[in-house]
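Left out: one protein chain. Kept in place: all the others.
Here is subunit A:
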Amino acid sequence: MLVTDSKRARRTGLRELWDSSIGKKIAVAVSGAILVAYVVLHMLGNLNSLYGPGGGDARVDDYSHWLRDFGEPLLPHAFVLWAIRVLLLAALVIHVTAIVQLRARNRAARGGHQARRIGRTFSSATTMVTGTLLLAFVVFHIMQFTTLTIDVTPLEEGAVYANLYHAFQEWYFVLLYVAAVGALGFHLRHGVWSAFQTLGLDRPERNQQLRRGAGALAVIVVLGFILVPICFWTGVLDAPAEASAQASAVVVNR
C-alpha cells in the first residue's frame, strides 16, 4: 500500500487534509461546528413562539418575516435566509460524506472483528445511530414546516404559530420531535467534545471543563427545543388568534 514519493509530493494543503484521516476529521469538526451554531440559533429563534398567539400577530410569525426581510433593502428578499440554507447544506454534505468515508475506513481497519466494549460512553457509541436518525429527521422536518409537504395537520405558509399549534396538538408529532431532539442531545454530548479534540483545542488541564461544557450545551439545546412542543401540547400556549376567533364564533352561534 506504499505510495511513491512523486505521488506524495502532489498532495499539499487542502488535498492533503482531505486525503488524511486527521484532515477529514477536521472537516467533520468544522462542518459540525457550523451545524451546532445553527442549531443554537434555531433553538433561540424557536423560543419566540413562547410569547403566544399575540392576538393574531404572533411574535414567532414576526420573527419568521424578519428572517426573510433581513438586510433589506440592501440585500434582496430572503437573501440571508438562502445564504444560510446553502451554507448549511454544504456543511451537512461535507459532514456526512467525510463521516461515511471515515466509517468505511475504520471498518476496513478492524477487518471484520468487533472490538469488545471497554468503557466507551453511551453517547460516543451511538453517534452513528443518532446521526442517521437526525439526518432522516431533518428531511422530515423540512418537508413538514418549510416546504409544507407533509400536511397531516393544517399548514399555511407564513402562519408559523398556527402551524406549530396544530402539529403539536397531535401526540405523535410531539413524541417524534422530543425523540429527535433527544438524539440530537446525545449526538452533541459526544460530538462537541470530540470536535475540540479533533481540532487539537483540548488541553489536559481544561478537558474536564470541555466535557462538562459539551454536556451542558447538549442539555440546554434539548431543553430549549422540547419546551416548544411540550408547551403547545400541554396547552400552556393558546390556540392561534383565527382559530380561537372561529371557536368563539362557534360558541356564539350556539
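Methods note: contacts are C-beta pairs under 8 Å (C-beta built on N, C-alpha and C of every residue); 3 or more make two chains touch, one makes a residue touch a chain; residues count from 1.
Keep this in mind: contacts and distances are computed from a predicted model.
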Chain excluded from display, named as in UniProt, from "Autoinducer 2 import system permease protein LsrC", "ABC transporter ATP-binding protein", "NAD-dependent epimerase/dehydratase family protein" or "Succinate dehydrogenase iron-sulfur subunit": "Succinate dehydrogenase iron-sulfur subunit"
Among A:E16, A:D57, A:E72 or A:D151, the residue in touch with the chain that has been omitted: A:E16
Where the missing chain touches subunit A, by residue: 1-3, 8, 13, 16-17, 19-26, 102, 105-111, 113-121, 124-125, 127, 190, 193-194, 196-204, 207
